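Note that one protein chain is taken out, while the other chains of the complex remain in position.
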């Protein structure tokens, strides 16, 4: 198994063993930063940033230069070829024909996957809208692992805007993969999106418990502990569960507190209004005085604004500047591996990765996420909707681009032998008829209108239900 | 003959033999892209883009990096020194004192020539307004030649916006130089500008036939064939001419169809309105089904929007992504030659290039093209108007910067012996007096007002004419 010529779009693209091997190489590189500049001599990376960013872009470009490679940069490309109405696929094909590797940041969720699909070279996702930012996750994990030696069984708190912080979304799955427990302390109203939590429990096992209340005293200075994810990989006292136990366990200490900035630029108008009215706690020395934070790594993806007090900068628990600095060797290791400049031994995984049946039709529903690359005006012409069928009960499809999921209301079957397409009847997705349809025969509809516009007629049971609900036939 | 230290501003700057030698070197480089990075070690290219562009800039920068050189970039410079009111000449002198070569894109037509005049280093024009984009032309030619082995006698169709597509303008002359025939299929209203066609027939010989109609059936899906340029270099059945023959000949097939995007950003308000009202044909599989397109290379400078169907991407006739990819070795070859990092044997040309008498006075007309560099506020102070006298009947001057031509209405002579300046009389440019003036003595005026403001008086014949036309003395 090797990483050569592969892309990193979501953190799932790397197995546990691959990440461990990458970290070992990052250690090596961190120990001799000035001695790597022969590794990628003659190689060229395109650094394409369709959203403003300095930090991440400069980190990637530094990494490539430390490896002796060259960089061509398009920073804040919004105003250029995109303005001419070009598709991402065309751009990817052209730039891919110039260079050896592409690093891309883009506001549309799933855009990096499209680039990887069309460019013909390894692609690294440097942030695609609110979706993922996997190299940030790698350096976060790397930092925790370096400080705590392992991730297994740790208690990691996530703090603040858990809705729009894409670094959070990647991190959640990575923590689960490495067997950590996760404590969610969201800003009220900015909780982790449902589809993330669903994927978490579905694919990583473990249990997710929602907590409405910790002790009221804590509430004054802390965001409330909203939920807790208990890893299945290490049997753990937390798993005993009742609220009391959790609180006892928390007293033994949180291993890391991952603070995030409110991503105001992605807020809805309602969220902006709320933000103006409420006053949120700042993570500062006082907050970190309580016993459970004694050995807590204070982490932040940066840039911070006011959510993290400057007085912590000199505190030995503060990791945020170390995180940023470690981004360079981690990205060097990644680039070197994808370009084949280095090879590492990757242990065979015990558990093969989860695979799902694929749903792909020339007609039918598009991804419901308005920020998904697959529904943008310039992309809709060639990006075929494609979903993973991640659940049958309830029937749940997950977009392969942005990973947003949805539950279709109606289904039909393409299986002629069962005669259902012949008569072109559609069924409620929750009906027992629906459950009998084999996944490869499945046709889904988001509404009865959609089904009927494609020439399908309601089954008898659907009709009855419609009549009951007063829906006109 | 050598290319070292020369500049490439228009495609005319390279002879047939030089282009052939360049293509040979590009072939060599394409065959060993990873082995060239010792060639320009220590050299620096400035990549100055005063107009947004990602594709072209990244292609040049990739080429320089593949040669082992360094690049300093100013992308979208509009907001910087220009804003301070600096002239192009000053900018060119300063940057030219830093680097070994300049690549420039600028919205003003002729700007690259000014940079070449003042910088003291080799300059490559990467697009100057609607004027030229010669390296695009080189990669277009290179692609056709690679696929068809020769350009001589080929039939190349140009499709779409032939008015604002600067790639088209460079390409026309290059095709003529290489002995190809050109079929013009413009979007109605976006025909090739007159001064381009004039230069074409004047300098490359050949005949230009205008066609008002092909068969009406074709019209439905095709832009009408508006004109055809027949190369003089290969006696050809097309030259027999009557419409019938052309149609017979076309049946044998078009060798390449060069499609262009409507350059909406350069449209006048009237053109924008028209564009909204009309529906234009898309080049797609259906259109390319007819017999004459069986072996047609489908070309496009990219980015495309909707004028070229995505279904063609996998078609073996589609060349547009290959064109883009080949831009890198072609630019590598060019850079290496201009910097003297490589040398090639260039065969002596059979025909010496055409030269024209120069018109240069401290007073008198400026270029009538409002986008010409020579009439811009910051440049007018030092750029001296200069024209080539490309024709005497009618008297035609061509701006040496933007190559727009104009026909002055009145003339005088500076020749004291003939006594015409002594008495300071001006004549109609079409008069027999005018024809007798030797080019080196010529003084031209765009209007009688201009002539009189410089102290010239109308000749007797002019006076008569003015009286007849009711123009006040």
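By letter and in written order, the chains are A and B; residue numbering begins at 1 in each of them.
Here is the rule we go by: contacts are C-beta pairs under 8 Å (C-beta built on N, C-alpha and C of every residue); 3 or more make two chains touch, one makes a residue touch a chain.
Note that the structure is a prediction, hence the values are computed from the model and not measured.
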Which residue of A:43, A:66 or A:166 touches the chain not shown here: A:66
Omitted-chain contact residue, chosen from A:24, A:37 or A:467: A:37
Hidden-chain contact residue, picked from the options B:30, B:44 or B:454: B:44
Touch list for chain B against the chain that is not drawn: 41-42, 44, 46, 48, 70, 72-75, 77, 79-81, 83-86, 90-91, 93-95, 97-99, 381-382
Missing-chain contacts mapped onto chain A: 34, 37, 52-55, 57-59, 61-62, 65-66, 68, 71, 73, 75-76, 261, 265, 302-306, 310, 321, 324-325, 328
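By our rule, only the chains that are shown with their structure count from here on.
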Length of the line joining the C-alpha centres of chain A and chain B, rounded to whole Å: 49
